[in-house]
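Have a look at the structure below, then the notes.
Every protein chain except one is present and positioned as in the full complex.
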Amino acid sequence: MNTFGRNLRVTTFGESHGKALGAVIDGCPPGIPLDETDIQALLDRRRPGTSPLSSPRQEADRVEILSGVFEGKTTGTPIAMIVRNNDAKSGDYGELRGKFRPGHADFTYQEKYGIRDHRGGGRSSGRETIGRVAAGALAMKYLSLHGITVTGRIIAVHGKTEPAAIEHEILAAKEAGDSVGGIAEIVAKGCPAGLGDPVFGKLDAGIAGAMMGIGAVKGVEIGDGFAVAGKSGSHTNDPMTKDGFASNHAGGILGGISSGQDIVVRIAVKPTPSIAKTQKTRDIHGNVVDISVGGRHDPCIVPRIIPVAEAMLALVLADCLLEMGKYKGGSR
Amino acid sequence: MNTFGRNLRVTTFGESHGKALGAVIDGCPPGIPLDETDIQALLDRRRPGTSPLSSPRQEADRVEILSGVFEGKTTGTPIAMIVRNNDAKSGDYGELRGKFRPGHADFTYQEKYGIRDHRGGGRSSGRETIGRVAAGALAMKYLSLHGITVTGRIIAVHGKTEPAAIEHEILAAKEAGDSVGGIAEIVAKGCPAGLGDPVFGKLDAGIAGAMMGIGAVKGVEIGDGFAVAGKSGSHTNDPMTKDGFASNHAGGILGGISSGQDIVVRIAVKPTPSIAKTQKTRDIHGNVVDISVGGRHDPCIVPRIIPVAEAMLALVLADCLLEMGKYKGGSR
Amino acid sequence: MNTFGRNLRVTTFGESHGKALGAVIDGCPPGIPLDETDIQALLDRRRPGTSPLSSPRQEADRVEILSGVFEGKTTGTPIAMIVRNNDAKSGDYGELRGKFRPGHADFTYQEKYGIRDHRGGGRSSGRETIGRVAAGALAMKYLSLHGITVTGRIIAVHGKTEPAAIEHEILAAKEAGDSVGGIAEIVAKGCPAGLGDPVFGKLDAGIAGAMMGIGAVKGVEIGDGFAVAGKSGSHTNDPMTKDGFASNHAGGILGGISSGQDIVVRIAVKPTPSIAKTQKTRDIHGNVVDISVGGRHDPCIVPRIIPVAEAMLALVLADCLLEMGKYKGGSR
Partner (left out) sequence: MNTFGRNLRVTTFGESHGKALGAVIDGCPPGIPLDETDIQALLDRRRPGTSPLSSPRQEADRVEILSGVFEGKTTGTPIAMIVRNNDAKSGDYGELRGKFRPGHADFTYQEKYGIRDHRGGGRSSGRETIGRVAAGALAMKYLSLHGITVTGRIIAVHGKTEPAAIEHEILAAKEAGDSVGGIAEIVAKGCPAGLGDPVFGKLDAGIAGAMMGIGAVKGVEIGDGFAVAGKSGSHTNDPMTKDGFASNHAGGILGGISSGQDIVVRIAVKPTPSIAKTQKTRDIHGNVVDISVGGRHDPCIVPRIIPVAEAMLALVLADCLLEMGKYKGGSR
């Protein structure tokens, strides 16, 4: 289940401390201008080590396109992209080898597979998102040809909404050997009406699955989201006027299909589970032990999750746009 | 996109005012005891007309199994089930034929398909969920053989959490020709560790997509959900003791894979968009017109969405259980 | 695995002696004129009891469309169609209950599922093809809007190629309590260049899978087929002139993609395995026993397999046509 999408299909691979991570994108239309700088720009945004607020792990994260592009344009064949791991200090993780880090996938991977690459989370590491962001960069390029943009921003961290307060919360958590959660909002502008399919293929269903499939995300909402629980229908219905909809409580999606308004998505991001503070856990022999997760970790993952969430939303939209083309182009 | 699931695959069909609705379930293991009363029991829970709080539409909603069951047991072949529509008063909807009901899929279906069955929402009607609930009943039967149960309950309606207050809010909304939203919680108990797959096939991603794919759902959260945004890692990580996990902030899922704890899901349900109160909308000619959606509608959809949400969670879990079997049974 | 197709997705269900057989077609474009007579015409062609050369089993095989069509046109929602079983004489099969009929799926179903509906083959009966033919009728309707036709014919039976000789072979086999095999050819005319996808999604790969998935088919070839094994490249390559290709050794497909020429497919159909002649087999207790398969069986299945093979080819082509539309419509 490392493949995402129906029409624009992305398969990602790679572990935190393996040789390389990457993605293969199948189903990309031919003729789209693409080179490595298009991909690199977005990869740089998710890269660690660029701010005192994030992990100091230094990765060049240089992308190499192996196939699917000829003379600067996509050819319709699969686009393989890889990023080699350089700064993988496996040694940092030696003492964690036999312990299940709380809040991480260590325990569940061990239960499921009976084997795991314990170095830095292996496949469950945040570095897995490199493949997503690389693929998302291509999706954004495609969307931009249709006038669609996808942009994310931080809404709140540890209950605070002002930039200065947010920065303070993050630094305070770092100082305390702890971490903090938050909320991000991703908005897509310029989408035509008609994206998404009824019933199980609803656009909002696709978005919710895509967002909840990002590590650390514990909640997804569209438009008014959880606030609808306190409202009445006369407030949440969006009236129509001759200029279009008079409001956007629906977040741009009605009956699972885009309405032409902005698509508005918010995600709840849990605090980074890797914290220096001492916690109780088990080792693989079943003993209860103390654990302090040192190493290079972000005290708040919200800023770095934004390019990933943008990538996922772009992939969902590009996929729906291709699906819609199927009917517009070949059907009638 | 009317098919759901990878291993237990459900295809639903049918419109509100067509001849019949139903589902075909493919991939069901052989040898599971099943008859129509198993399905009927759950269909009766979603049926309208059973309480003063819900729509007075009277539907017998009798299920008929057409295939896949022989001498009281599933055979491993597709199970087709249909429910015929009886009480479909198309006449009720005549005046709405040319108007886009606010908060409904009318506008987006028209934009997408250029044609739609306007009678009672057609395919976008809540009656579409009959197929889901019928399939979910089978999934629950299968889960019960593995000791897994799925149960939903109302958490809040229009901001209230006490049963009496909730009933009051619903009746008040009905009186006012309005409707109210709320929150439901669905819990699965007895799940083994190991359900779900990394990356795009995460259990929580599957659940989020399944829930957001239910009409009227605008938000989904797992475990602490949106509350993580105000917390620190030392509070949201679940420590392990020799008896297992000491808490369940994660809602039973770590790294996208079940941990063996209860799986806890909450959904935000918007107020029923069909309200008697006069609203502004457009007709199909582009004119701005007044609309009042009469007919037989629930003032609050939360109670009736619960069997649907239970069905969807059961389908996701049954699918993952079969996927897990693949490795346990045939792999090594 | 009772679903076929990527864009036009057909799910079939039903057993030989169950309540009903049918199909649900998802992904059909909206606006295609369709009523039950369109479907019935093709079902009548595959129906038994219409000739002294075929099984005398009498089935009305009346199709009923349950959903997806409104005011005589498809709406883009799933089209469910059922055919009820009427003339199902389970009694005929009583003595075969415990014996594995040679050349049938009895043994392998029992091995796989540990349970089977032994009445007339259950799901492995030729009646399963009712769902395929019903779906194929819709596909042909769609193809006809694009100027594409699909037609099959008998090429040979029991080594004979002349109609009179073929009829003689079939009647002689019937007389002898035996059966005979043959070859059918299916040709699609009017296909545009560009159908099919490279590598695993090749048009010929799709056709081969579709044809070999029909019961009794043991071989599939495209264009020159097995004859290429005795030829040289200077004979099998099709030269191009200013009027197009000068020959069609390729059978209309190059590199897995349609070239615009006729698509030519041939299938090898084995003799009906149900024969009155005494054969050796096992019963479910492992004893070697004699078996004579009485009942109403076709001495040669080639004539009745043709509408099924046409249906499958139509489904493959309709699916590819929708896939191609995706790029033409939405991509650039």
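Just a few scattered comments:
By letter and in written order, the chains are A, B and C; residue numbering begins at 1 in each of them.
Everything below uses one rule, namely that contacts are C-beta pairs under 8 Å (C-beta built on N, C-alpha and C of every residue); 3 or more make two chains touch, one makes a residue touch a chain.
No experiment lies behind these values; they were computed from the predicted model shown.
Touch, as defined at the top, links the missing chain to these shown chains in the whole complex: A, B, C. In the full complex, chain B touches the hidden chain at residues 7, 29-31, 76-77, 145, 198, 321-332. Those residues of chain C that touch the chain absent from the view are 1-4, 12, 100, 102-109, 111-112, 123-124, 128, 156-159, 173, 176, 178-183, 193-194, 197-202, 204-213, 215, 218-242, 246, 250-251, 253-260, 268-275, 277, 279-282, 286, 288, 324. By the touch criterion stated above, the residues of chain A touching the omitted chain are 1-3, 9, 11-15, 18-22, 24, 26-27, 30-31, 64-68, 70, 73, 75-80, 82, 112-117, 122-123.
The definition used in the following text is that only the chains that are shown with their structure count from here on.
Of all chain pairs, the one joined by the greatest number of contacting C-beta pairs is A-B.
Chain centres here are means of the Cα atoms, and by that rule the chain farthest away from chain A is C. Centre-to-centre spacing of chain A and chain C amounts to 44 Å, using the average Cα coordinate of each chain. Counting only residues that touch two or more partner chains, chain A has 198, 324.
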